[in-house]
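Read the structure below first, then the notes.
Here we show just some of the chains, and they stay where they sit in the whole.
As written, the chain order gives the labels A and B, with residue 1 at the start of each chain.
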């Protein structure tokens, strides 16, 4: 089988991996230290603060961290194995860029949020969760580009994506003081539009030459369900992982659980309604069932109320499935946006919905519902924001959503321009969605 | 490929999904509120009760909840992917009915057990676990019907199944005061006989017309092992999830772990002994290895003692594997019960064994073994049951088992009669075990 010379990443891929990993070692050596809960001095700190071992943040967050970790590597990874001959690339490149991205994310987020007086970043379990979150944004973007880019391009996409993410997150969370526990805006809106913009910049008019490979087979659809289910099941952990200890984490988990349950029903309904003979489409079941988790992100720790969660999930299942049926073909045909996994329907749109839900819920928060201390705790009305009121908070939430959109679209266009340079070893149009380009495949198809 | 008109669920499936989801929203709006540990007022309650954040029930139960969640969606789902062309239906319909069922279960169980003075149901993490448990009963029943029913029938089966479950559970746990931490009686005995009775009502004399599809292929057996292993590994979490804080959860996990380990050995022994050339049968390894977890359910938090657990597991592996070899064919031929997944061997029989083990263990409990406070705690000899003694408790356990059997068989016959109505879009006899009936399948077999 002929393959154009340019997909050879024989030197560029090893070079990028080694250089960047070496840079990470140096930067970690200069900046990265254990925080007081993971340092050997904890035993002294513990006695001094009269704490018990179980009050180490590790025990509050480690189970959630591991669930998030599964979502990043198995969830996103296996969700992208659905193509008939791109399962290696789906799960393998996801693995590669996540492992690289989380190191860079620890640094970037550390510089913005965790820098100590002595210029060192102090890491603990919460940083690992945040790094996984940060990586998620780039993996979402990969979903739009699946099968059409080289691993070197993905590394570049990730390097810039993490950088943009950290800046955007700093502005939204710390400057604007928007709340976004599960990252509807920060992760999903940003990551979704970032990926779509890059895909628009890398538009391939002759992608139909690879159409024989752009679909699933029976077994690859079952593999993808592994990804779907681990994402679906652990989303309550995702949205609650960095919430406040106590009721914050508890409520976020319940809200997300309910939102997701509702989404499944409407996804099935719409999928069946718009297909011939009422048959279900695996694409919808694999993807749209997750939209509720995305949309529950921002408001996860708010008093969204159980019925509110069901309503959000109800709408998202409908919107997302209709997106797959009508919007994705439209975008490919008329907007020149090729979106392999349909991330617009799974992440971008539900992320925007989540941002809006968050703004409304925040604006309508009241002391009757939250209690005075609850309101202060939930919205972090402390220090220089101690005079804020819920209505203002609603406005800030909306501003945060706009920032996420701008960073996603703007950043994607710039990074897309970089990725158009003819030096990255990307596949030819008749060579997309094919693992043989970058992997040793023993049984040729 | 011709397909009879009646499998068209083009209108019925979307209608059922939308109507029921809408009903859920309304009922949740009227009844469902956060409990005091997931409400924003927790911070005040915490200070008032002099608690630390880590004593929120969330931290006692959330890791177990997530394990149970994995069992419900990945465990049950993938266990049912073993058929060569019904993997979509196995994992997909499992997903659908679980997502619907857990909402209805939150309501039904809430009305019976968690209703507040003001007529509201207060939910927290324990309710989510209980809802997942409740759903498990219906998924077990689905195992008997796999490949032979339409998704609409499954929704109806689930609606009635959850309702019956909640009533049965209320009688067994609250009225009779039987203990059933892991649900050997409440979940497995009920769910098993419910499914078998429905299957008996829906007997298909000409099912052999689909026999070409009623088996596994190599890869589908490996997929099913994903389900088996996640069920096997997380069963200690299942049986300990709603036990008492502290030693109750600790002991239940240990007991279940030991029970399951023992079952594997005897399953392999019997499988090898009864096959030609001593070869192992994947059906047994996938299913019978789990029987010990079912049987450890009722007595999980009792002082079953480590050797007692091994004995229970030893027996269950033998009974369950022999069931697959002799009983399932017998039941299909002579009792007109077609049991696709062999739930009689995996859930129904081991569930009854678990109920009996629970009754014996309870009856023989003593202050020497448990200590006075331990006895009161473990068996909840408080309030109006404060004068109960272990021997009486043993009798109550046996009564609970009878109730589970009656509800399972009686409920199954009634619901089976409803499902025989010719309006549900179920497949023809030569069309069973085939995903093409209800799913878009891109590569035709």
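What we mean here is this: a contact is a pair of C-beta atoms (placed from the backbone, for glycine too) under 8 Å apart; a residue touches a chain by one contact, two chains touch by 3 or more.
Predicted model only: the values in this text are computed from it and were never measured.
Here 2 identical chains are displayed in place, and the whole complex they belong to in this file is assembled from 3 copies in total.
Everything that follows uses one rule, which is that only the chains that are shown with their structure count from here on.
One finds 33 Å separating the Cα centroids of chain A and chain B. Chain B makes touch with chain A in their complex at residues 3, 7-14, 17-18, 20-22, 24-26, 28-29, 32-34, 37-44, 46, 52-54, 56-59, 62-63, 66, 69-70, 73-74, 77-78, 81, 85, 87-88, 91-92, 95-96, 99-100, 102-103, 123-125, 128, 151, 219, 223, 226, 438-443, 445. The touching residues of chain A, when paired with chain B in their complex, are 54-55, 59-60, 63-64, 67, 215-219, 221-222, 225-226, 229-230, 232-234, 236-237, 245-247, 249-251, 253-254, 257-258, 260-262, 264-266, 268-270, 272-273, 275, 277-282, 285, 289, 303, 305-307, 310-311, 314, 369-371, 373-375, 377-378.
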